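Omission of a single protein chain aside, the complex is shown with its protein chains in their original locations.
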Amino acid sequence: MIKASIIGASGYVGIELIRLLLKHPEVEISSIISSSNKDIPIEKTNPQFKKILNLTFKEFDIDLIKEADVVFCALPHGVSQEYVKMAYDLGKVVIDLSSDFRYKDLSRYSKDYGEHKYPQLLNESSYGLCEIYREEIKSSKIVGNPGCYPTSAILGLAPLLKNKLIQKDSIIIDSKSGVSGAGKKSDFSYSFCEVDENFKAYGVAKHRHTSEIEEKCSFLFGEDLNLSFTPHLLPVKRGILSTIYATLTKSLNKNELIEIYKEFYRDEFFIRIYEDGLPELKYVTGTNFVDIGLKVDKKANRVIVISCIDNLIKGAAGQAIQNMNIKFSLNEKTGLVTVGEYF
Amino acid sequence: MIKASIIGASGYVGIELIRLLLKHPEVEISSIISSSNKDIPIEKTNPQFKKILNLTFKEFDIDLIKEADVVFCALPHGVSQEYVKMAYDLGKVVIDLSSDFRYKDLSRYSKDYGEHKYPQLLNESSYGLCEIYREEIKSSKIVGNPGCYPTSAILGLAPLLKNKLIQKDSIIIDSKSGVSGAGKKSDFSYSFCEVDENFKAYGVAKHRHTSEIEEKCSFLFGEDLNLSFTPHLLPVKRGILSTIYATLTKSLNKNELIEIYKEFYRDEFFIRIYEDGLPELKYVTGTNFVDIGLKVDKKANRVIVISCIDNLIKGAAGQAIQNMNIKFSLNEKTGLVTVGEYF
Amino acid sequence: MIKASIIGASGYVGIELIRLLLKHPEVEISSIISSSNKDIPIEKTNPQFKKILNLTFKEFDIDLIKEADVVFCALPHGVSQEYVKMAYDLGKVVIDLSSDFRYKDLSRYSKDYGEHKYPQLLNESSYGLCEIYREEIKSSKIVGNPGCYPTSAILGLAPLLKNKLIQKDSIIIDSKSGVSGAGKKSDFSYSFCEVDENFKAYGVAKHRHTSEIEEKCSFLFGEDLNLSFTPHLLPVKRGILSTIYATLTKSLNKNELIEIYKEFYRDEFFIRIYEDGLPELKYVTGTNFVDIGLKVDKKANRVIVISCIDNLIKGAAGQAIQNMNIKFSLNEKTGLVTVGEYF
Partner (left out) sequence: MIKASIIGASGYVGIELIRLLLKHPEVEISSIISSSNKDIPIEKTNPQFKKILNLTFKEFDIDLIKEADVVFCALPHGVSQEYVKMAYDLGKVVIDLSSDFRYKDLSRYSKDYGEHKYPQLLNESSYGLCEIYREEIKSSKIVGNPGCYPTSAILGLAPLLKNKLIQKDSIIIDSKSGVSGAGKKSDFSYSFCEVDENFKAYGVAKHRHTSEIEEKCSFLFGEDLNLSFTPHLLPVKRGILSTIYATLTKSLNKNELIEIYKEFYRDEFFIRIYEDGLPELKYVTGTNFVDIGLKVDKKANRVIVISCIDNLIKGAAGQAIQNMNIKFSLNEKTGLVTVGEYF
């Protein structure tokens, strides 16, 4: 059994990691670390674990890392670096869910997140977007688990970028996310009365996930590109739906594009291409799937991609486990095959 | 007092017309017509009117139209034409909330909605987008009240189009609407368990509001243009937020654009331009306002417009009353000044 | 025009007072007081007021009270007492929305809320449940505006209590409230992800509204009684529905009870008794109405009363204005007749 330690275990992503790891046949959770909840049994803070998991949150202690085979770091960016460094120095498999190890270009990181204490570690780390960076993940010491918006956007665009089917600066990503994407917070702006029956854009033309998406899309495209990314806040708990627009470089109809996508993702279990209809949030929430649908607006020769994920699973904890499966040479699906309970 | 008759009074738009007209100091509702509810007091079907409105739904009868000064037609397209014709022949002010009298170009109408029985009446009708077509509304016999998506999109784009500030075929309108936009229906796809906690695009690259938006935007721009329009279904009751993208023809920053919008809508009470921050659904629902915010994505020289309305008010019943106010030379605000009750 | 000052104007109740007073033809808002928002225009914190209300929040200043005819105090209990005292000393009509002036029995107050600094003022104050205490309200200096749960419960029970139709200790009040009842807070337990798709009881057998309900029900019944009150949190913004159970002292059927209720509330505009069907939240939210329906469980000789209000209107700001109307000898309906916008 693989022993897993989770640092930052009491946040929404941490709890989701615990929930998912409990279904994983090859993993045993060795410690759940949360200084703010130290010495409290998880069933007290999260009664959904009653009778299922008899563990107590612990304060951070290097020994807890030493006894683990894999360390999941679910901490805020900046804070995360120290813990990743410690686990790295101990030779552990480290999967970091902050933005600290997602970038190759330090200047992109610094512009949005400030100074990085261990920039040299960026060379030791891979970008954990499993379907695209599988080989690099296998060989790297640290996995920088992708952001939720980037996961939905990049996987929705990859076949177009790799095949150079779209005009370089024509990409617009209009994303809509559920509230859990903001994390476990008491902010007034995420209170029920402010979010329910509401909808809004936020961080327009300046959200920090933009640089992450741009870096990875540029790699896939083979040259640097700029794109517009607009996140919106949906009055739902889970899920991201990205509506992606781009101008085609040649005339292609919907069916041709679907074939290109199916071919590109031929061996990828977690990517589902819709031949008829379009994906909806409810079909992916609760799962590690990425559901992708396509339309072509012929008059404008524009492709419209709809890409859906569960922000807490494929957008965070699920993909982290998929990365762990890769690192431990397990079948990537292990512990991650579920049907969403949409009603 | 202006006597108002409402045909199709029991649907969501009809009921909203009644609710709003009750607040109008110059109007008396002379009849509420609904064959499916004939002879039933409105307080039985809609208990929110108990102790407020003592009226009974009636079957259609030409005499009910004769005694009215203004006729609101809240019927499905196609069905609406006959009733509008009758009221028109009687010389009444007719405000039609279907799509039957919104088009100038019969071929655009026919392509999306089929044959029109009274195409000559399109010449007698104006497009009831008050802020843009006020003078034509005053002088026309029939007002074709705009669709909800077109209202949010066209008003969001008008200053850019009129001033030729954007590239012709660069417009993308990504709209998100509450469920009441679908009308009072028992469709499974609008049932609570299917909509709640869900989000989806629908009618991508083929929704019928596209041609209405294109016709009016082409007029404003001065040449025919094509645009991409993607509607989505939000798990809220009311409200439309449109995120609109277009490439600028020259370099303009956010503040310059805000000045252009403020100047364009200088005398328009119902348009609110946000100098700071961005509009959200909750600030407009329950009102006749159009809230507009702007951002510029400098790298792409792309403007991003956020335009919010209440689909049942500015997108239907409220704008219909605003049109009535214009036709009867009342202050346009009469009966329509409210603050939304967002929490 | 009556000049109104609102202390604690930036909370949910304060904002609702402003929204409703704007519709009142006899009132002018002279000041909105909120130390936490001092010098900020209301349209910055609450954009729904853009173009409607050009006022700025002010820090408390005794001069603001001096120039007012009526003072609405929308502060937390305890804090409220000082401000009520000041306004009282200036001879103003004071309507207090906290629990500080609702009790006759100081010991009940103290048990739940702690020490009262001005207990003698309890003798100068009336309980502002308009339909029951109208005459006392007219003659008192201070009006203690009722709690939201008590309003729904007491008005639902009054005809049974006054007519001694129920067994003294058989009353059970099972209430369900929307989230705005908790006020404008950033508490984690009211965050969207915690409330949405959830439902829970809270404060079971110990909620502080119990003593308020018991005191007033005892007065109506003519002897001291105890009752069970269980509040629950609904995933909606507004509204309280109370399901009230009591054992009848004699055999009465539904129709007989409805007649008793109709007779009891014969002249009360804001009470709507349902002869058919039962009230639902959506018919009262947005209004000052109390909707009441009845059923009899014959086998158990138990009456079941369903009583619905909007917690922010009849349960707070609306009833406060109704009390103001009483104090200023206006028609009680003035400014308060609206139809809810349920869809």
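Labels for the chains are A, B and C, by order of writing; each one numbers its residues from 1.
We adopt the following convention: contacts are C-beta pairs under 8 Å (C-beta built on N, C-alpha and C of every residue); 3 or more make two chains touch, one makes a residue touch a chain.
This one's a predicted model, so the numbers in the text were calculated from it and none came from an experiment.
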- If you put the missing chain back into the full complex, which of the shown chains would it touch? A, B, C
- Just name the one of A:Lys237, A:Lys295 or A:Lys314 that touches the chain not displayed here. A:Lys237
- May I ask which residue of C:His209, C:Lys282, C:Lys314 or C:Lys327 touches the chain that does not appear here? C:Lys282
- Message: Using the touch definition from the top, which of C:Lys237, C:Arg272, C:Lys314 or C:Lys327 touches the missing chain?
- Response: C:Lys237
- Query: So which bits of chain A touch the chain we can't see?
  - Reply: 12, 15-16, 19, 22-23, 44, 47-53, 180, 184, 197, 237-238, 269, 272, 274, 276-277, 279-280, 282-284, 286-287, 289, 291, 312, 337-343
- Task: Tell me where the left-out chain touches chain B, residue by residue.
- Result: 12, 179-180, 184-188, 190-197, 235-237
- Interface with the unshown chain - residue positions in chain C: 169, 172, 174, 176, 193-194, 197-202, 204-205, 226-228, 230, 232, 234-239, 241, 243, 245, 278-282, 285, 295-300, 302, 304, 306, 342-343
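Criterion: only the chains that are shown with their structure count from here on.
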- Note on the structure: Field rot_deg for pair chain B/chain C, CA superposition, rounded to the nearest 5 degrees, holds 180
- Note on the structure: In whole angstrom, the CA-centroid distance of chain A from chain C equals 46
- Averaged over CA atoms, how far is the centre of chain B from the centre of chain C? Could you give it in whole Å? 37
- Distance from chain B to chain A - Cα centre to Cα centre, in angstrom: 39
- Item | Shared-contact residues (touching 2 or more other chains) in chain B | 197, 237-238, 279-280, 282, 342-343
